[in-house]
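Shown here: the complex without one of its protein chains, the others still in place.
Every chain is named by a letter (A and B) in the order it is written, and numbering of its residues begins at 1.
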Amino acid sequence: MTRTLGELAALVGGEASGDAALEVTGVAPLEEAGPSQVSFFSNKKYRAAFEASRAGAVIVEPDAAVPAGRAVLRVANAYLAFARISTLFHPPAAAVPELAPQAVVHRSAVVDPSAQLMPLCSVGPGASVGPRTILHPGVHLGEGVRVGADCVLHANVVVRERCVVGDRVILQPGCVIGADGFGYALDLAGEGRGPRHYKVPQVGHVVIEDDVEIGANSCVDRATLGITRVCRGAKIDNLVQIAHNVVVGPLCILASQVGISGSTKLGMGVVAWGQAGLIGHLTIGDRANIAAQAGLARDLEPGERVAGSPATSDVRWARNAAVYDRLTDMRRELRELKKQVERLEQEKKP
Amino acid sequence: MTRTLGELAALVGGEASGDAALEVTGVAPLEEAGPSQVSFFSNKKYRAAFEASRAGAVIVEPDAAVPAGRAVLRVANAYLAFARISTLFHPPAAAVPELAPQAVVHRSAVVDPSAQLMPLCSVGPGASVGPRTILHPGVHLGEGVRVGADCVLHANVVVRERCVVGDRVILQPGCVIGADGFGYALDLAGEGRGPRHYKVPQVGHVVIEDDVEIGANSCVDRATLGITRVCRGAKIDNLVQIAHNVVVGPLCILASQVGISGSTKLGMGVVAWGQAGLIGHLTIGDRANIAAQAGLARDLEPGERVAGSPATSDVRWARNAAVYDRLTDMRRELRELKKQVERLEQEKKP
Partner (left out) sequence: MTRTLGELAALVGGEASGDAALEVTGVAPLEEAGPSQVSFFSNKKYRAAFEASRAGAVIVEPDAAVPAGRAVLRVANAYLAFARISTLFHPPAAAVPELAPQAVVHRSAVVDPSAQLMPLCSVGPGASVGPRTILHPGVHLGEGVRVGADCVLHANVVVRERCVVGDRVILQPGCVIGADGFGYALDLAGEGRGPRHYKVPQVGHVVIEDDVEIGANSCVDRATLGITRVCRGAKIDNLVQIAHNVVVGPLCILASQVGISGSTKLGMGVVAWGQAGLIGHLTIGDRANIAAQAGLARDLEPGERVAGSPATSDVRWARNAAVYDRLTDMRRELRELKKQVERLEQEKKP
């Protein structure tokens, strides 16, 4: 497939500075792109690569400084334009209707004939799989699970009993939906055999709404009672922990290794960066932003931005962190000042 | 199944304030419970939901403030009572003896006839599976693995060669028992081909004792030599790392994303909260408590409570954290004080 540079510019509402008739065959990184490929430049760290690139054209923001002779495609929200052009050249694989003989589908399950069930996946009793959904090898759907249309469940994804997955959901390999939440009641007597942790039944389930993507080996636990919910359009990275009864609001972004403890509710568009941790039972307002490695133990207002552990305003955190880095100096100054004051006190004595 | 409210109160040794003859059909969250269901209230954050609940009765602590007309079941350790009542209505699924034709059992393996082996699980040479144990799809037991009675190994659990799993153990999906520990010796010569990390054979194994539960995608590595051990009744959440030769004592609680480095020994009932990290070769006393995101690099006495990274007493940590949040102010005060003292020094000069 090829598109002219002019066609690509029209597609994304941008303006091509180079040869509009250039036949473009694909997208490539700045360092690797050839004269028939388009590339993308935004992060200033990569200016040298941008200037040296052999790309046929480079997608840039409207105000980008461009060296003479470099063909560019100028467009507002260049990253989105790049994503759309890349999608044009790399459309997601469509389901090839298939029920592999080595797939195991319970006789009471309902699988849409347009779905693609690859070898070695399994669909439990009463479960259902919607149109054009792809189950890769090693995917296991428990009893009564419902998966909607146009989903991709990559290899070794597990969805436990009764959980619900919407439409256009992507689950990366090894991700686990519906494991038991972590709940025990301390039972000191233990029926006469000494203390034990008595398991609290985790009999709720998980709802993954439409257009959600969840990363490799991430976990969304089922509710103790009721529902753990990941709302429409939320995107979750790898190795993230979502505990029981959490609500991840629409359009949230959770980066890798984030952990959200039980019953915490995230509003719409909340962003949490890598390795941030939230305790349980919090309410996080819409569009709140939680920095990497933050440790959050209080509710957040809409739009609040926090960092650090314990988390505080990100501005305050940055100031404190700068002072912290001079803490040893500060103690030295304090000690010198003490001596000075002592001297002053001595001297005033008759 | 139904039980009267009076029967439930008797079961847990509590006292029902409402109609003892009420027919109870199940448990539900405060917001969703109807007049034939019981619910649970303890966390003050949910008082409004408690007061508005339509539940037939609500399980509460003996000293809970209860609005007029709200039927409750008062009981010491309300959470345990709730767990027991919930278990009554939601007993764990019993094994349905089965050896699915799509399960692969080595001819030298020994599987109890009462066990349930679902499709697409495998049992390696010389491995054994005890009575009433359930292996979900995608569970793989390596050579010589022994799994006891009444266990549930959820989908895609891996237990590598020679590891031992006791009775009544629950392994959530994707959990890995017996991966190689992380051990290499730096070999600068590398047989003449330059430096390399020479793999130290990890030839020990893992013992998971009775009544342990381990969360989704958690990892317990096999010992270099000897045994990595998770002792009876310990409970481990999702995405936790237990390195080689660690001992997790009886009744320990390890929350999600905790990491325990090699050869560290936890005593009985140690609790580590989310994302805490422990370096290797430590000895942690019974009932020690390690806060979320703590970074622990020293031994702990029994009952010691720590927080922060590097971890210190949790009381001290809380005080320091409060001061830290005012660090910028503190520096300003220090600077002003310096100026003041300089002025004093100036003035005293004749």
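What we mean here is this: contacts are C-beta pairs under 8 Å (C-beta built on N, C-alpha and C of every residue); 3 or more make two chains touch, one makes a residue touch a chain.
In this text, all values refer to a predicted model and were calculated from it rather than measured experimentally.
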Requested in this report: Write down which of A:T4, A:N238 or A:T283 is the residue touching the left-out chain.
Outcome: A:N238
Query raised in the report: Pick from A:F50, A:F82 or A:Y198: which residue touches the chain that isn't shown?
Result: A:F82
Report summary line: In the whole complex, of A:N156, A:Q202, A:T228 or A:N245, the residue touching the missing chain would be A:N156
Query raised in the report: Which of these touches the unseen chain: B:C219, B:A234, B:I253 or B:A272?
Result: B:C219
Report summary line: Per the touch rule stated above, subunit B touches the missing chain via residues 102, 104, 120, 122, 138, 140, 142, 156, 158, 160, 174, 176, 179-180, 182-187, 195-201, 203, 217, 219, 221, 225-226, 239, 241, 243, 257, 259, 261, 275, 277, 279, 281, 293, 295, 309-310, 312, 316, 319-320, 323-324, 326-327, 330, 333-334, 337, 340-341, 344, 347-348
**Report entry** Sites on subunit A contacted by the missing partner chain, in the whole complex
**Finding:** 27-29, 31-32, 43, 45, 77, 79-80, 82-84, 86-87, 90, 92, 100, 102, 118-120, 136-138, 154-156, 170, 172-174, 211, 213, 215-217, 233, 235, 237-239, 251, 253, 255-257, 269, 274-275, 292-293, 309, 321, 324-325, 327-328, 330-331, 334, 337-338, 341, 344-345, 348
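FYI, only the chains that are shown with their structure count from here on.
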Requested in this report: Just give me the whole-number Å value for how far the CA centre of subunit A lies from that of subunit B.
Outcome: 24
